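One protein chain is absent from this view; the other protein chains keep their places.
Read from first to last, the chains carry the letters A and B; within each, the first residue is number 1.
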Amino acid sequence: MAIAEPTNNSPSYIDKLVVPGDVVLDLSSMSNQTIKLGGGLRQDCDSITAMKAGMLRFSKPNKYWVESSQKRYVPSAGDAVLGIVVDTKAENFLIDIKGPALAYLPVLAFEGGTRRNIPKFEVGTLIYVRVVKANIGMNPDLSCMDASGKAAEFGPLKDGYMFETSTGLSRMLLSSPACPVLEALGKKLSFEIAVGLNGRVWVNAAAPSTVILVSNAIMNSETLTSVQQKLMVDKLLQRTQ
Amino acid sequence: MEFVSPEGLRLDGRRPMEMRQLRAKIGAVDKAHGSAYFEMGNTKVIAAVYGPREVQNRSQQLNDQALVRCEYTMANFSTGDRRRKPKGDRRSTEISLVIRQTMEACIMTHLMPRSQIDIFVQVLQADGGTRSACINAATLALADAGIPMHDLVTSCSAGYLNSTPLLDLNYVEDSAGGPDVTVGILPKSTKVTLLQMDSKLPMDIFENVMQLATEGCKAVANYIREVLLEKTKERQKFHGV
């Protein structure tokens, strides 16, 4: 299909939707360039093809990747995610981050963590962690510290309510400038929110009704445009007040 | 067919509010960690408890509480016609589930994490009310095995024939097609943990029948307490002061 015009494909696919099998770049036309491939792309001799359905993105100087939204999460290094403790072993905590395999959180990966003050997490604790290593075939490694070794708000989350969304929605919630849903909600209500790139969102507020409102508003905003999102939030707020 | 004669006597000579003869023996199975034999009239059942012991199937292990398993079987010779399938048919599966969930309500499972408790109940002779007899026998067997429990669980059945509520139905009265209400309670708080009913009953009559069954459960509870106290006294004589 796309084999007919190989050379014209590279500029036209950026920021456009691609499906598995689309050839997005032809390497024979570019030489002496290093290109970094992110998620969703694979190299097939001289052409780069998309593996997932989504939008092709490019960031200077040379990074290409496909942005898609799923219900499951593919761990990648540097992401901040919400995990649930499944088991405690001698050296690690086993954490579920909605990926293909459980992740390991070393017991010492906390700010000021020594053998003497290992935190005790019971099964089912919700933790905000950072993915350190995510190689294919190995269980991902996590840490409750940021790159410089500070705690930086990582750690267990108390109270509140957690719900699951798709990875695309959680990326939208984390985008800057602020996502329309959060902005509209934040104007009228006060709440605390933690968003994990693996599709888990945690909300906490003083009153349970606020939490329920916020969580339902976010879950409804998956397919709405920013204008629709504002309208939806206004309607929800009106109904409860 | 007349189930209650004009003088108020049932087919086996009992009064409507009269239970059948109860008999219990603790320690019927030598090998088991706890066992009991229970008779309600002509219904005879035997229960054996193993545990808490190591979980046999590691994948089913629960990290914060004990795993309770229950198996209900009817011996081939227990009913009039020889039964070809003692277990695995749908009725046995359902009753196993019911007994397990009823006993789980009273066992303090969080005191024994990562372990397994097996309850095996077998009906030796079936004459109506097998479910209730099994639960009573299982309670005694669990107490014999020293497994920590909130409270005893006792059970009794009641029905409604010829416009009279009848306590503790036997097989003939049960298969008459009238309603059959089985109740299991925690005697100290008289809270109902098991409630099963089939066939049709108007709501107010149902309340009377359930009340009657609860009274029957309380009578069984008194009897079970007596039996347990006696057995414990006997054991203390050998071990104690």
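In this section, a residue touches a chain if its C-beta (ideal position, glycine included) is under 8 Å from a C-beta of that chain, and two chains touch if they have at least 3 such contacts.
Definition applied: contacts and distances are computed from a predicted model.
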item: Choices "SKP1-like protein", "Protein ECERIFERUM 7", "Dynactin subunit 4" or "S1 motif domain-containing protein" - which one is the UniProt name of the chain not shown; value: "Protein ECERIFERUM 7"
item: Chains shown that the absent chain touches, full complex; value: A, B
item: Absent-chain contact - pick from B:40, B:103, B:158 or B:220; value: B:103
item: Option from B:112, B:126 or B:185 whose C-beta touches the chain left out; value: B:185
item: Omitted-chain contact residue, chosen from A:80, A:134 or A:211; value: A:211
item: Chain not shown, touching residues in chain A; value: 84, 86-87, 94, 96, 99-102, 122, 124-126, 157-163, 202, 207-209, 211-213, 215-216
item: Contact footprint on chain B, counting only the chain that is left out; value: 58-59, 90-91, 93-94, 96-105, 181, 184-186, 189-203, 206-207, 210-211, 214
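Here, only the chains that are shown with their structure count from here on.
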item: Cα-centroid distance, chain A relative to chain B, in whole angstrom; value: 52
item: Chain B to chain A touching residues, read off their complex; value: 63-64
item: Contacting residues of chain A [partner chain B, same complex]; value: 87, 122-123
